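A single protein chain has been removed from this complex, and every other one stays in its place.
Let's look at subunit A:
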Amino acid sequence: MNDTDVSKQIQQMVRFIRQEAEEKANEISVAAEEEFNIEKLQLVEAEKKKIRQEYERKEKQVEIRKKIEYSMQLNASRIKVLQAQDDLVCSMKEAAAKELLLVSENDDAYQNLLKDLIVQSLLRLKEPSVLLRCREEDLQLVESVLGPAKEEYAQKAGVHSPEIVVDNKIFLPPAPSNSDTHGLYCSGGVVLASIDGKIVFENTLDARLDVVFRKKLPEIRKCLFNLVVA
């Protein structure tokens, strides 16, 4: 081989070495780009998923809180309406209680009422001997109807005329004065008890109002509410 040929061969080999290196570098570069993309995508997707879940959870919490708040407000408003209804119904009872005070002012009617109340109490107690208590201001009226009352009871129950002991010492509280509606008061009527005091029958006008009111309450409420719904 002469020098030119050797030189040529050397050049070829140099070029070859360079070519191989560049090819390898290229491969590395391409692989790098692929790995870059895959790595970046994986990282991004993993984090995005976490973030999505986080916000889903946040939104759910907000939803729940809203529902709870609304439900609370609904309840509060229902209670408000029920309270209003209750207040209205109670003021009707109070109005009735006020008018009740006028009952004892009509002597004739009241006297008759007292007699009926005493008879009713006797019929309920079914005792041969009873205690009777009334308001001090009603004492005279009561004593005036004791006779007729005993007779009526004896006839209706088919027994002997009972013994009625009127309490002259302790009376039912009087009608309320304007200034004192919070103290004890009685609008009229009587209280009877078995002679041993163990069975008591309250037949005062106030007690009767309580009983009637409680009994009629559903009906009154229905009247009140029915037309609101309509």
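Assume contacts are C-beta pairs under 8 Å (C-beta built on N, C-alpha and C of every residue); 3 or more make two chains touch, one makes a residue touch a chain; residues count from 1.
Rule of thumb we're sticking to: contacts and distances are computed from a predicted model.
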(request) Given the choices "M-phase specific PLK1 interacting protein", "Glutathione S-transferase", "V-type proton ATPase subunit G" or "Calcium and integrin binding 1", state the protein name listed in UniProt for the chain not shown. (result) "V-type proton ATPase subunit G"
(request) Just the residue numbers, please: which parts of subunit A touch the chain that's not shown? (result) 3, 6-7, 10, 13-14, 17-18, 20-22, 24-26, 28-29, 31-33, 35-37, 39-40, 43-44, 47-48, 51-52, 55, 58-59, 62, 66, 69-70, 73-74, 77, 80-81, 84-85, 88-89, 91-93, 95-96, 99-100, 103, 109, 113, 116-117, 119-120, 123, 152, 156, 205, 208-209, 212-213, 216, 220, 223-225, 227-228
